[in-house]
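Here's a slice of the assembly, chains where they normally sit.
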Amino acid sequence: MKIGVDYYPEHWGEDYWKEDVAAMSRAGVQIVRIGEFAWGMMEPEEGKFDFQWLDKIVSMFTEAGIEIVLCTPTCTPPQWMFEKYPEIIQVGTDGKRVPIGIRGHRCMNSPLFRDKVKTMIQKLVHHFKDNENIAAWQIDNELEANFCCCPVCAEKFREYVKKKYKTIEKVNEAYGNDVWSGRYTSFSQINPPFGTHQTWLNPSYMLDFNRFASESTVEYLNFQAGLIREIVPQMKLTTNNWLPENIPDFYKLFENMDFVSYDNYPTTVIPEDPEELYSHAFHLDLMRGIKRKNFWIMEELSGSLGSWMPMTATPEPGMIKGYALQAAAHGADAVLHFRWRTAKSGAEMFWHGLIDQSNIPGRRFEEFCSLTGTLKENPVPEETEIHNQAAILYSTESEYAFKIQPQVEGMHYFTQLKAYHDAFTANGVGVDMIDANSDFSGYRIVVAPALFLADEELAGRAEEFVRKGGHFVLTNRSGVKDENNQCVCRALPGIFADLAGVYVTEYDPVGLKKQRIRIQKDSWKQGSILCVSAEDKDTAFARDELCCSLWCDILGIETADVLAVYGENFYENAPAVTRNHFGQGECYYVGTVLNRRGMISLIGEIVRVAGAEHIMGLPLGVEYTVRESEKERIHFLFNNTNRKKKMELRRVNAYGMGEPVKYELEPFEMQIERQML
Amino acid sequence: MKIGVDYYPEHWGEDYWKEDVAAMSRAGVQIVRIGEFAWGMMEPEEGKFDFQWLDKIVSMFTEAGIEIVLCTPTCTPPQWMFEKYPEIIQVGTDGKRVPIGIRGHRCMNSPLFRDKVKTMIQKLVHHFKDNENIAAWQIDNELEANFCCCPVCAEKFREYVKKKYKTIEKVNEAYGNDVWSGRYTSFSQINPPFGTHQTWLNPSYMLDFNRFASESTVEYLNFQAGLIREIVPQMKLTTNNWLPENIPDFYKLFENMDFVSYDNYPTTVIPEDPEELYSHAFHLDLMRGIKRKNFWIMEELSGSLGSWMPMTATPEPGMIKGYALQAAAHGADAVLHFRWRTAKSGAEMFWHGLIDQSNIPGRRFEEFCSLTGTLKENPVPEETEIHNQAAILYSTESEYAFKIQPQVEGMHYFTQLKAYHDAFTANGVGVDMIDANSDFSGYRIVVAPALFLADEELAGRAEEFVRKGGHFVLTNRSGVKDENNQCVCRALPGIFADLAGVYVTEYDPVGLKKQRIRIQKDSWKQGSILCVSAEDKDTAFARDELCCSLWCDILGIETADVLAVYGENFYENAPAVTRNHFGQGECYYVGTVLNRRGMISLIGEIVRVAGAEHIMGLPLGVEYTVRESEKERIHFLFNNTNRKKKMELRRVNAYGMGEPVKYELEPFEMQIERQML
């Protein structure tokens, strides 16, 4: 596992370079990323390329033995290009070209832009094709789904629809266009989603536009990848991922990449409300799950964030080192801190790096050096990987469909995912976040929160999984939509009804008001007690009663057992949470949204029933993970809070309960234990 | 009185139709509304009309003995029309065509659109002219004032202004254009109100634009009515009314219609704050008052609402039936539930019908069946009508003027109306909401809340009414504006000053902060006690002290008696509420905005003094109304809350106080008592 930094030689005079490279060496930097915004320096005039400056700094890093991630600079076309070819600029839903000056405002579908990209990449890659110090290429930067409404995209979207449905009549069917006289008589009537009131637009059409926007981005990425591989076929390729407003399909995005990268900026302000979810591991596990293998952090928190927003608090002591090690504990093979030194000009000058503009190393830099020191003593080999018994399914199309049609105030797709992730973590169970469309047969427990849009194939896989002994968790808002984002015409959870052994007789979107709920099974109640560590016994969290909110499915029972019932409203005593024995396994149905206390208890119960290996006694905010290879197992115990934590942990698995072991962790401290196999 | 549903045959395959019609028959459906969004199905290509599908379903309903409301589908022009004739699309205040895809975005003034409408309506009405099962035609859907800024409307508005004022000099006078160099030298300088900061625009001009927008809609409606009546002169016509942002003049809108229809969606979440007004009867009485006769509910709450907004809670048990009966109790002769089955596609799929997409009847549907059963046992004949002794005046132009110039934070025209309506209801007095421009001589008590803009004619009618013994209530913000929306240059309440016997020496827009007030008359205090039922004695509401907020007129007395004075500020002890003996009657002036407790007490006092018939002992939220014909009187007692209510009621009228009678009502229960005459 490597530690590195993001560096912008083009922001600083050459005078800085020599000392910067030397300082990086001393600090233990093993890898740098450069070039992702430097098109203006690489092609200062149309057709005139200048890589001399880049040669210099690349040589300096090469001599210093620091590996390089080189980037295609296509996120920021130069000003002359915007001036000469305004048609390469994205068009917003207001029908106007996005104002330039900021970054990322190019239309990825523009043929003219693609031409310019092609020339640039061919020149650039060719120039550096023989440099053996280049560890990987990063393509573009923080790609969003290309939600562009320009004439090129409009036409391309029409072609997308035509190709998918062949005839306009099929489009009308798929979109249910007989509502509100929405029937097209010609493909020319299909346009991008203009206007600010997008929730008034047809949700089936909107889902297709989201798919198209995502595919445009995937195609754009692969277009760049192809150009690079033509010249350096063996080169590792990646792009740095994030969670933008318009999320592309991560699994398709990285299908053709060598590894996933992620830009990791955990919050620097610890929430005080114990109900507020607080674990950055969710994102790390989501990233690892994309290709189901180790990944990189291409940008990592290094200081206060700000610039287009007011600044956040500075990272507390321990955060910079701790969050980097947490990434390693969840599968990162490289962590590059953003950035070596804070910018002195441009719109990003208050997004702080490891060193401030003064160039005087301070507390944050020292912590970074301590990080590299720790990893030198305690290396985390790339061949160590993570193997978990539990998984949570992520469905890109459910995410789109939820965004297109908000279900009830306060309910978001990602929040549902995070709540389940949090509950596994609290129970000392490592969990993978994986594509709902992928094979999940190897797990003991699989949770599918709010699988809003799903197809028979997925339902079949779920049934097969349970039939063979798996433990599957379904929730409210599952099986609601078909592949066209139309509502299914059967009792919910629709295609999952047999598996769940329940049907939704009616639902109540109760919103933010808390609702009483009553547990029916003692085991779950015990689980609820077990999962609370001694440390947390006296906290507000522990005293909190189990309750629910947002959504209440009122369940009818076919074959399932009732685990919990509602405690108020006209559906008092109606089933809220159930368990259905199906084949050799169990399918849970969670008809409501439990509070944190309830969620942790429920997952505790499920883990117990499934016989999954877990750690007992973890205080809230302490995370346990394992990386292993054939040779060794590395145990990570991380205090993700700003309070000292004491605990007595016991491992529980098929062989029974282990002996208790005491631990003490300072705020954000990571404890690493190696075990040889 | 009939019960029906809204139905969209075009959303469902023909396979559904037969069973749907049969199920409706079984459920007691007497009438359906169809067709209001189906232009795309009726004219799938320009000039090609297809009514075959409609014939089929119309026949099925006819055979089943279910009456039909057919609609002109002009709210949703087909996509081919938008593509070929973009000039029919409304233009917003940003000067741009509204993005299509949603509904209702046609410019009602567009000559081209009118042509298309004409052809469609002539074909459609001609086609069905001989069907005797058609009970009425609904024209278009949920009409707003046509607030369109397209070139056609701009020119038409100029003509409107020219016709009204003849010369540009008269326009300048009427608008007071010498302010800020607003003087026009040519009609061509008059434009629609572009821009987002409309409160910066001249309020006199803005009022005219609102009038013009309303008249455009009225003219459009009558244009359609004319086309229909040419073919079927005896046919009943209506349009379904609502309360949009840009409200047309209801009285002009329905002048030429046979009856009023309303889309009735009471809230499903009962407010907890006893100060929050909560009675849907206000809207029902407003609708009945438009033509001063019975009306229809064309769309009625059937489930959770959502789609472009997050979903609301589902209706509590009793609401679906109770709200429908409440409509009957306030004069509805038909209630059509929106909709038979929830949509499976399109943007409205979470605006729930009686049956969900699964087509499995559930709790809501059962309640609907219980409703039809109850009405079969207990029919409410159309000839029974409502006769009240009290009325509240609604002034379209005051509503416009208040919207154009917000007076103080928290003060809205409709809230003022509702507060008085609520106070009558709480005192067991039925109340009509009527046009301020109509004759109100038949009532005992007339309240004119916030008659911001008023003319001499209205003031004369009010004086005549009081002179002959009427009880008239004026409030703050009355008589402020002349017909040009300029401020009157005399002491407020201006034209009402003689009648009120007071003048406003100064006012204080105090906003949301509560102010103390002191009652001067014992009678009012007693009223305050009397109006609280035993049931409510221990509630927060009953303990609440009488106070005021928002606005304080500091009154000078000419001839009036002081009923209440302010209890703080530099105008402590200045008159706040007065009563002026005038001719044979009384005129009250309410210089401030009382809290709910105060408002109910005050109206109690006024009812007592006026000797109006009323019911004592009603708990808050229980409503009493009467429908009567020559043959019978039907008494309705409705629990508009989600708590069980016990009460002991006594009728008070000219003959004295009746004997106490005990009642008990379940949540949302309606008790109906028939009395033969």
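A few remarks follow.
For clarity, chains are labelled A and B in written order, and residue numbers in each chain start from 1.
Definition applied: a contact is a pair of C-beta atoms (placed from the backbone, for glycine too) under 8 Å apart; a residue touches a chain by one contact, two chains touch by 3 or more.
The structure presented is a predicted model; accordingly, all values stated were derived computationally and were not measured.
This structure file defines a homomeric complex of 3 copies, of which 2 are shown in place.
Criterion: only the chains that are shown with their structure count from here on.
Remark: subunit A and subunit B have CA centroids separated by 49 Å (rounded to whole angstrom). On the subunit B side of its complex with subunit A, the touching residues are 8, 10-11, 37-41, 44-45, 73, 76-80, 82-83, 96, 98-99, 101-103, 304, 306-314, 316-317, 342-350, 356-360, 362-364. The residues of subunit A lying in touch with subunit B in their complex are 93, 95, 175-186, 188-189, 193-195, 197, 199-205, 405-409, 411, 484, 486-492, 505-511, 570.
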